[in-house]
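In this view, the complex is presented without one of its protein chains, the others remaining in place.
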Amino acid sequence: MSDTTIDKKIPVGILGATGSVGQKFVELLADHPWFEITALAASERSAGSAYREVVKWFQTSPLSPHMGEMTVRACEPTLPCRIVFSGLDSRVAGEIETEFAEAGYVVVSNSKNHRMDPQVPLLVPEINSDHLELVKYQSFSEGMIVTNPNCSTIGMVMALKPLLDEFDLDAVTVVTMQAISGAGYPGVSSLEILGNVIPYISDEEGKMETEPLKIFGRLNNDEITPRDLTISAQCNRVAVMDGHLESISVKLKKAATVEKMKAAWRQFSGEPQRLNLPSAPAQPIYYFEEEHFPQPRLHRNLEKGMAISIGRLRPCQVMDYKFMVLSHNTIRGAAGGAILNAELMVKKSIFRLR
Amino acid sequence: MSDTTIDKKIPVGILGATGSVGQKFVELLADHPWFEITALAASERSAGSAYREVVKWFQTSPLSPHMGEMTVRACEPTLPCRIVFSGLDSRVAGEIETEFAEAGYVVVSNSKNHRMDPQVPLLVPEINSDHLELVKYQSFSEGMIVTNPNCSTIGMVMALKPLLDEFDLDAVTVVTMQAISGAGYPGVSSLEILGNVIPYISDEEGKMETEPLKIFGRLNNDEITPRDLTISAQCNRVAVMDGHLESISVKLKKAATVEKMKAAWRQFSGEPQRLNLPSAPAQPIYYFEEEHFPQPRLHRNLEKGMAISIGRLRPCQVMDYKFMVLSHNTIRGAAGGAILNAELMVKKSIFRLR
Amino acid sequence: MSDTTIDKKIPVGILGATGSVGQKFVELLADHPWFEITALAASERSAGSAYREVVKWFQTSPLSPHMGEMTVRACEPTLPCRIVFSGLDSRVAGEIETEFAEAGYVVVSNSKNHRMDPQVPLLVPEINSDHLELVKYQSFSEGMIVTNPNCSTIGMVMALKPLLDEFDLDAVTVVTMQAISGAGYPGVSSLEILGNVIPYISDEEGKMETEPLKIFGRLNNDEITPRDLTISAQCNRVAVMDGHLESISVKLKKAATVEKMKAAWRQFSGEPQRLNLPSAPAQPIYYFEEEHFPQPRLHRNLEKGMAISIGRLRPCQVMDYKFMVLSHNTIRGAAGGAILNAELMVKKSIFRLR
Partner (left out) sequence: MSDTTIDKKIPVGILGATGSVGQKFVELLADHPWFEITALAASERSAGSAYREVVKWFQTSPLSPHMGEMTVRACEPTLPCRIVFSGLDSRVAGEIETEFAEAGYVVVSNSKNHRMDPQVPLLVPEINSDHLELVKYQSFSEGMIVTNPNCSTIGMVMALKPLLDEFDLDAVTVVTMQAISGAGYPGVSSLEILGNVIPYISDEEGKMETEPLKIFGRLNNDEITPRDLTISAQCNRVAVMDGHLESISVKLKKAATVEKMKAAWRQFSGEPQRLNLPSAPAQPIYYFEEEHFPQPRLHRNLEKGMAISIGRLRPCQVMDYKFMVLSHNTIRGAAGGAILNAELMVKKSIFRLR
């Protein structure tokens, strides 16, 4: 854990607290050393009720009685907290998040709406912590918006980053096998996915093809110059509860070897590790030599779901190399990633705690 | 059905009749217009018992009482039949199949052992029926061996054939999501696959990368010149009962369009259709416009499992085009494919019926 | 099939045609010898569109082009047909079905709303075909309403009927493991059922405990005297696509033996078999001696899903005997059961064809 001394826990709120990502925020923040949940907000329909009465809790950790009794509020910028974590549905997230930022809140969002806004960091702390500077140029006075990438993007960019640094990247193809929890609740009907695969996820391939260009982009004052890199994605839904598995092929600009690539992954470390952030995985990337690894059920929870796993690296006859990547989609790929973003912001004093 | 007049049904035997593929042969041949099962052969351990006593039948059609009462024989070349369909385990298939061919049997095998033998056709009737000529050069007097490709190869080559003919192919990448029935019985432990994906299938990627080169090869008297084509495969096992789904990207040598490619697939037809073979799908390739199709559960049984399904054709930013292909792995990809091969051989009078 | 001569197919409509049961009606009636679908009706939202545009078809038989092009109508009693099969949601079924009956339609419903109405037959043709007489006492002029029992009730009552006749029944306990298709579409969220069991199905246990009493009841002119029989049910949802499996224990009033009970099941036959109705299973009950049978995946489709399967009969230390029953919930337990009811009504000339 961290050696940062936080005199007093920072009050945080959850927007969309009854949803799938919202529940994960509640679960992951239960014993957080820096943050304390002081507000749960959801739709008008739920506002005014005790959280346990309106949430259909399906996390495997039991809902704490304290949280269960908390009265749910509406998503209006009058919540008693400094940071709001947003797990809002994208149909409403854009507007509500802007309202909170305008009202002075630090908005740490998992929703897609503001990800590609020019002054909004699309943050992966191990990769582009310098992009946090962008918030200076946001038009809010005290508020700000920071986002994390799509759940299927995160595993890929974590795996690509060490390769980009050492061998540079020309092109990437990725085929995903994504868990049902990525679709939220109720999400995918059991009639559609039991004993089946659905070769399509709405809007997902576009995110995987564009978000990495911004994440790997270069910061120039108030804007990001996207990385020049071609990505082609095919996204599939499989009957897995948690954990997105991806088959990736890469074309590199510089000569590499299997051994050098494995070394690059194993040695990889970033700002969260250097700063010893509470949610940072000690080792962000695990490489497995076993040819049938990584697997969603076995490896998604490594380092409490914050590390990614790689395996099966070998030459590709068509591209240069191919390998498998696994990441936990609702932890590293959603709520956990957002919490790591907030920890980085606290540690780097990006905003005043008040 | 066929208009071929078969005066008397041809007696056929099943080698490995108690196994997964063997059971499928028994199920598919139950009411075949040309073939009649007269021998079921399995390991020494099962020989002498009634079939129903030694088979762990897990097909959804009930085992017919007639078949159930048949006495299982040993896999020795004294079976009362002309053709033997082999669903033998590859640990023993090579030698046993050779023995049967030497003894004058027509061996139609689903096993991998002889697939790459120079004089053994690796037959997909819609694609390379001319390769049947190879059997003339086999060293057996009356016997012969013909094989069908691996269950994951068949969907891919069927989808690639029309593209190869019209646009020529430079390179192919394929990522598979394969059904558990492809591993036979008991095959994959439920502990490994329930709610999981296994990113590795032993020996599978090599087959997908080499078998198509022979299938698409050119016949020169007694040998096949393999097609010059680069294929890169990544094979995954998913929690699906039947139906291999594959994400394919292709680099073409000639200019194509999405519409031309769809037309090539929809118009595709081959020797089995022209000859009106009993197991031939009327339409071998279905293209779906729905963006979430094809799906294993919905489309694997099209044309009794003998047609393949394609969907989601679109440009690929890295290769030229990408799309999804589905085929039924134990029907078109195994027993059904072998039966179609045998039908082609009968229709073309490749062997004397005796 | 049937020897009834139907000069001209009877025009039928489907109420709730886009839903789960509605789709099954469309699938099962595709080639029916007596009935022809002439109207598809659904919610106002779908009315006016082609069926293929508004249905999310998830049956494994492809939707026929003819049906796909049919224009969906609203559920108003102006449909061009004589019989309407109702797969309506219970929130609206009661009122709409009454409207149709008042307008002179023969309503054959799978919905629960009218099942317990005193003058509405809760019909299982093998068990209580005499209850059809009740329709004479319905308040409609030309119209009428007939219902079939809940999907979890049907397997149980079919299995109990022969025991009731030969040994009389004192008490029954039943624990179900029910398929997800029983909940319709979207129905059960995959997040809830994948790798899980849900020990509760809303409203289901009450149906299982009361419907059999009416089905086994005695007809007295215009009313049914319910059978005196105690039933206790526990209903569970499991990750199975189709097929409800039930563990049943019975206390009998007369002495029985395992052999006599098996014989009672195997010899069981009813009105549909005597009348040779098109959808009647030749053998309505299958008893399996294999100790690991029946199983949903293997046996649900016996006799096109219209037969039920029983196995594992043995003495019960607490009750008298216990055994397992399986039935196909969307065929015998829903659409197929309703169609069999309609066939019985046609054969017995319960209504004028017009």
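Order as written gives the chain letters A, B and C; numbering starts at 1 within each chain.
As a working rule, contacts are C-beta pairs under 8 Å (C-beta built on N, C-alpha and C of every residue); 3 or more make two chains touch, one makes a residue touch a chain.
The model shown is predicted, which means the values in this text are computed figures rather than measured ones.
Residue-wise, the contact with the chain that is not shown comes from C:Cys316, picked out of C:Met116, C:Leu219 or C:Cys316. Annotation: of C:Ser249, C:Ser279, C:Asn301 or C:Asn341, C:Ser249 touches the absent chain (contact as defined above). Only one of the listed residues, C:Met144, C:Ile215, C:Ala239 or C:Ile350, touches the absent chain: C:Ala239.
Across C:Thr38, C:Gln119, C:Asn196 or C:Ser269, the single residue that touches the chain missing here is C:Asn196. Hidden from this view is one chain, which touches chain A at 58, 60, 62, 194-195, 241, 297-298, 301-302. Against the chain not displayed here, chain B makes contact via residues 20, 58, 180-181, 185-195, 239, 241. Within chain C, the residues in touch with the undisplayed chain are 171-173, 175, 177, 195-200, 209, 230-232, 234, 236, 238-241, 245, 247, 249, 251, 291-298, 311-312, 316-319, 322, 324.
By definition in this document, only the chains that are shown with their structure count from here on.
Note: centroid distance chain A to chain C, computed from Cα atoms, is 47 Å.
Chain centres here are Cα means. That of chain A falls 43 Å from that of chain B.
A straight line joining the Cα centres of chain B and chain C is 39 Å long. Residue positions 195, 239, 241 of chain A are each in touch with at least two other chains.
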